[in-house]
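Incomplete set of chains, arranged as in the complex.
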Amino acid sequence: MNISARNALKGTVTDIAKGQIVAKVKVDVGGQTVCSIVSVEAVDDLGLKVGDEISAIVKATEVMLAK
Amino acid sequence: MNISARNALKGTVTDIAKGQIVAKVKVDVGGQTVCSIVSVEAVDDLGLKVGDEISAIVKATEVMLAK
Amino acid sequence: MNISARNALKGTVTDIAKGQIVAKVKVDVGGQTVCSIVSVEAVDDLGLKVGDEISAIVKATEVMLAK
């Protein structure tokens, strides 16, 4: 399946911190860190572990710019 | 000012396409392309131009993961 | 690839209206209409047409509830 979201940044999971409902996952994307907050359910469903090669997906309308 | 958003990816503006209300801005972030849709007003306020060094800002709750 | 977004609603594209930068796509999901605003680029990349079977993907943090 292809998704309409314009951003799919390839990276490696470097850290996973789980709460009760949501988890914070850090991903190394070409030397910059991307931080994602997703449901614990999603982390478990995807079987996410540190070291996994993943894509960080972001809809273009959610990306702001600063200069 | 520091912002709570966890993601500030440094990159270079490579393309700007303006509509009437929103614009699509592409940013090279370490060889991967980040696409942002923001208001034309914001593009004009920031004086954005191709070649600008900027940060792509994303709140962690807006980042999904795919594996 | 599996995505962390918890919502993937199966439906049929019923309408596509394109602007310059974004497009509005309507999807019939079990008799209820889901409306999506995505980039025109995404509509073209996915080759979306009325009648297509697709999934409407929504991150759980973007879903509000009303009672």
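In order of appearance the chains are A, B and C, and numbering begins at 1 in each one.
Just so it is clear, contacts are C-beta pairs under 8 Å (C-beta built on N, C-alpha and C of every residue); 3 or more make two chains touch, one makes a residue touch a chain.
This one's a predicted model, so the numbers in the text were calculated from it and none came from an experiment.
> Note that 3 identical chains are shown, then give how many the whole complex contains.
6
Convention: only the chains that are shown with their structure count from here on.
> Measuring from the mean C-alpha position of chain B to the mean C-alpha position of chain C, what distance in angstrom results?
22
> Rounded to the nearest whole Å, what is the centre-to-centre distance of chain A and chain C, using the mean of the C-alpha atoms as each centre?
Here chain A and chain C have centroids separated by 21 Å.
> Two or more other chains in contact with one residue: find those residues in chain B.
Correct list: 24, 35, 37, 61-62, 64-67.
> In their shared complex, at which residues does chain A touch chain B?
5-10, 24-25, 27, 29-32, 34-38, 42, 46-48, 52-67
> Which residues of chain C touch chain A once you look at their complex with the stated criterion?
That would be residues 1-6, 36-39, 41-43, 45-46, 55, 57, 59-61 of chain C.
> For chain B, which residues are in contact with chain C within the complex?
Touch list, chain B to chain C: 17-20, 22-24, 35, 37, 61-62, 64-67.
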